[in-house]
Structure formats: structure tokens, C-alpha cells
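The complex is shown incomplete by one protein chain, all other protein chains being positioned as in the whole.
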Amino acid sequence: MSLSLFALQLINGVEYGLLLFLVASGLTLVFGVLGVLNFAHGSFYMLGAYLAWWLSERTGNLLLAILVGLPAMALIGLLVERLAIGRLYLRDHLSQVLLTYGLVLLFNELQRALWGNDVHGVATPKALSFTIPLGEAQTWPAWRAFTALCCIAVAVAMRQVILKTRWGMRVRAGASNAEMVEALGIDVRRVFSVVFSAGTALAGLAGMLAAPLTTVYPGMGESVLILSFVVVVIGGIGSIKGAFLGAMLVGIADTFGKVLLPGFASAMVYAVMAAVLLWRPRGLLGPAFEGR
Amino acid sequence: MTRRILLLAGALALGAVAFSGDRFWLQFLGKAMIGCILAMSLDLLVGFTGLVSLAHSAFFGLAAYALAGVTNRLGLVNPLLTFPVCLLAAAAAALIIGWLSLRATGVYFIMVTLAFTQMLFYLFNDSPALGGSDGLYVVERPVDSRAAAYVAIWAALVLAYLLLARILRAPYGRALEGIRVNEQRMRSLGYPTRRYKLVAFVIAGALAGVAGYLDATLYGFVNPAQLGWRQSGLILVTVLLGGKGTLYGPALGALLLAFIEHYGERVTEHWNALIAALVIAVVLFLPRGLAGLVQGGRRA
Partner (left out) sequence: MTLSRRALLGAAACSSLLTRRLRAATGARLKIGLLLPYSGTYAALGHNITDAMKLAATEHRGKLGGREVEWVAVDDESDPAKAPANVNKLIAGEKVDILTGPVHSGVAMAMMQIVRQENVLTIVTNAGAQAVTGTLCAPHVFRTSFSNWQVSYPCADVMLEAGHKRAVLMFWNYSFGQESMAAFKEGYSKGGGTVVKEIAVPFPNTEFQANLSEIAALKPDAVFVFFAGAGAAKFVKDYADAGLQQKVPLYGSGFLTEGVLAAQGAAAEGIKTTLHYADALDNAANRKFRESFKKATGRDADVYAVAGYDTVNTLAQALGKVKGDTGAGKELIAALEATRLDSPRGPFRFSKAHNPVQDVYLRQVKGGKEVVLGVAMKEAEDPAAGCKMGK
């Protein structure tokens, strides 16, 4: 493999990893803070994508659609948390897996009933519809660059919020010891609602950014779901930094795996996860305690 | 006592169907009973040992593929030869995967079992030599007639129940429940908890393999779709519906799901939403499942 091809594949891998991070960050946040295994995370990704399509068809502008769609996704997350997830905090893993599995089926039917079975394309905004040449053979669409930048911005913003703000402190406290936090007079339930809402919005944002690239179709959340679980587990549940590392690892391993070991490519990601867990049973940067 | 009588009556009723000769019911109930075996064996892990495994369908599929392999490539048809081979294949896989997975705990354990199930799925799905995504035919089945296959499945179901019930009544079974309640305490009492969990995992996996062997016998068709996490998820759903930790509950759950899937389509095109609503309702309002309704209690 020539150096330029290597560099190109590296860019491919990093870019893929960044989008994976965006999806996985919401998942790891929800799991780390709320202790809930949310199988419906992929459905939020799908909902975000469908919203982006539906709104951009009506407003004619994808960026506007995203601006409107994000608060909508946060609201949906809030509703789901109040009505369903909120009842699961004291329950076991099996109940969580199955309730959210039921939610997946429900969201799938909802999507079919509202928007039908066809595949839909989403147009990128005119301002971002150009391409950037990468070497002599290939070009890179501006929208991908924009998406990558958004993911990085989100990562930085999350880090700032969680480490440097009061809210972030509450979130971290709630993750370590919810009972103590409550005893200190902070409304843990509200913290949980906000976190779940944020997680939903993150998944939705990923769907909206990916919509022009992947097109919008029924069942589009499934493959993303499994991969985001893998990323979260590799990185360590509850660790955003871990999710970032995990996403990069998965993105690059998958990309190079496709080119160097094509027959083994699909299983590659799972093999990596199994290997990481066997070496570090709590993921790369997982919690030190035997909590969840 | 009434529960015992009801279960006995149910078993006899199922057995009587073997004489009906009805092609549809033999096949439909045969498949449902295979689901019961899967549900009960998973309950050993989920309900009694406290291990949520997503690898269950992997052992089911492996045994089925093993049958296809030995029959198509080696020409073995006699069930006395093929059954032990397939059972051993499933048990061996459960031993390896269990040993590796049990190094992790809690949700990480769940994820490692998921990883292995997916790896096996892709192994069969992506290899044209192993049939690929279209699957394989079993060139000649161990038993030919549908009625004979039905009787074999029925016998396996009854024996599996009796075996599991026996194990759970024994000190080993009680120890498993202790591990579910508080593993650290069991360890401090001197129990080799990891070994106990591994043995449970292998027993469950072997029984899943029995179910897989019977499925391939009934239909003569194996496909990677039987191995993925979706199928594992469905088995978990049956355990939940029926009520985990009761052994007979999951079996009921499997029967219920089979009937809902069959008749649900006649009721509405959005029958998936029906199942979804049922699952959500059971999780939220009926955490002990069907068995909870029957007031059975927690002993097998």
C-alpha cells in the first residue's frame, strides 16, 4: 500500500470513527449515568435521519432542518424517559434489554406508518455541496468534512460541559453515587432526564448528519446500534473519552480490515471487542468499581 | 400440586398431537416445542444463575450446521451417530465461549456473548463454502417422517424439563441460585463460583444444541439467520413473557410467542407493534410474566 493510499485510508477510518463516536457518546452517557442499557438508541438515530429528511423537504434547507430537529429529538428523549425508561432505574439488565427491544419494534412500526417503506435521499445544503480534492485520484465531499468537524466540536463541548460546569459535576456525581447526590438535595431525577434527553439528541444529530450520506430507509438504525454498543464496551461504559478511543479504534480497524483482510472484515470489529475485553474486562477506560 | 397436574396434562396433550397426522400442527407445535427447549435452557442461566446470555442462538445454530456438515460431507445419517457429534460440538463451543465470556461480569458479560454470537454469524454468513447467507440443506435427515421428528422433539422437551428440574433441586442448583442472589457471598463461603457458572453455561449451551439438532431434523434447512443476536433476543423475550426463574414459565412463554406470531398477522398488518406492546406491558406491569399470573412461586 502506497503512502498516499495509506493516508487516504487513515482519513476514511478517522472520519468513520468520528461519526461512530457521536452515536456512541449518547449511549455511553446514558449507560454510565443512568445505568440503563438502551437498545432503542439506534431508533433515535433513525428518527433523527427521518426528521432531517422530512423537515428539509418542507423547509428546503438541511441546516435549518437540523436546527429544528435537534430540540425535537431532545423532547422525544424526555418523553421516552418519563414514560418508559424512568421505570427501569431499579430493575435488572434483562428488563432493560427487553423494554428497549420492545421500543425498537414500536419505533420501527411508527416509522413505517408515518413515512412508508421507500428509500429517500437528502440533499446537502448548496453552500456545502462542493468537493475537496484529496491527492490526484480522489475527492472528498464538503459535507463529510462538515460532519467530521461537528463531531469534533461535540466532543470538545461535551468535555467542557462535563468537566468544567456545575451541571457536568452533577452528572458525574449522579453517575458515581445517585443516592448520595439525592441526599445532598439535588434532584437526581432531573439530572437523569436531562442526560437521557441529551443522549437521544446526540443520536438524533448523528442521524441527521449522516442522512445525506446514507440516505434514509427503514431499519437504518440497526447496524449503527450494534456498532455503537461495541464502541461503548471497548471504550468502557460511562467514559466519553473511552467512547472516543473506542470509536477511533473501530473506525480505523474496520477501514483497514476491509482493504487488507476482506474475508474477515465483518467479524473483525467483534474480534477486536472480544480481545479488548479479555485483556481489560471493563473496557479500555471503564469504571474502576464493580458498579454496573 | 395442581401445577404439576396441569403440566402433566399439557405434556400429554402435546404428545397426543403426534397421532393426529395433521401436517400443519405437527410442524407448528414441533417448532414451538423447540422454542420451549431453548427458553428453558436459557432460563437456567438467566432466571437461576443470573447470567443474561446473548450467545444462546449460537449454540442452536452450531449444532444445526454440524448436522448439515456431517450428513452432507461425511454421509452420516443415523441419529445414533449424528446426535452425539452435534451435541458435543455445541457443548465444546459453550465451554470455550463460556470460559472466555465469564472472565467478564455484568453487562460486559452480555456484550462478550453478543460478540461471539456475531462472530459465528459472520463466519457462516460470509463463507460461500459453508453455504453463505442462503444457508444449506441437510441432504438426508436423521428421521424422515414428520411424526417421528415430532415425537423426538416431544421426548427431548420432556427429558430436558426433567433434567433441568433435577439439577435445580440438587445442591448444585441451589448454589446457582445463591450465585444469582449474591456471588460474593457464595465465594466467601468457599464455592468455586466461576466453575459453577461455566458448568451451567455448558449445560444450557448443550441443550440449545439439542434444540438446533432437532430443528435441522424437522426442516432439513440451516441458515446463518438462526445464529444472530436477533434470534437470541427472541429467546430472551420468551423467557421474560413466561416468567424467568420458574423453568416451566419460559416454556409457556415460547408457546405463547409462537401462537401470537401465527395469529397476530391475521389481526393486523402492524402485528410487530402488537408484540412490542406486549413486551413493554409485561416488563412494566407483569415483571414475573405468565408464571407470575399462575401464582406458581419460584421453584421448578
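Every chain is named by a letter (A and B) in the order it is written, and numbering of its residues begins at 1.
One rule holds in what follows: contacts are C-beta pairs under 8 Å (C-beta built on N, C-alpha and C of every residue); 3 or more make two chains touch, one makes a residue touch a chain.
The structure displayed is predicted, hence computed values, not measured ones.
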item: Omitted chain's touching partners, listed by label; value: A, B
item: Touching the absent chain when the full complex is considered, from B:122, B:229 or B:248; value: B:122
item: Touch with the omitted chain, as defined above, among A:144, A:170 or A:282; value: A:144
item: Contacting the left-out chain in the complete assembly, out of A:82, A:112, A:159 or A:280; value: A:112
item: Among A:91, A:120 or A:189, residue touching the chain not depicted; value: A:120
item: On chain B, residues whose C-beta touches the chain left out of the figure; value: 22-24, 27-28, 31, 122, 125-126, 128, 132-135, 137, 144-145, 218-221, 223-226, 231, 262, 265, 269, 271-272
item: Where the missing chain touches chain A, by residue; value: 2, 4-5, 8-9, 12-13, 15-16, 108, 112, 116-121, 123, 131, 133, 137-141, 144, 212-220, 223, 254-256, 258-259, 262-263, 265-266
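FYI, only the chains that are shown with their structure count from here on.
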item: Centre-of-Cα separation between chain B and chain A, whole angstrom; value: 32
item: Interfacial residue positions of chain B with respect to chain A in the complex; value: 46, 52, 100, 103-108, 110-112, 114-116, 118-119, 122-123, 125-127, 229, 233, 236-237, 239-240, 244, 270, 272-273, 275-280, 283-284, 287
item: Residue numbers on chain A that touch chain B, as the complex places them; value: 31, 37, 84, 87, 91, 93-95, 97-99, 101-106, 108-110, 112-113, 226, 229-230, 233, 237, 263, 266-267, 270-271, 273-274, 277-278, 281-283, 286, 290, 292
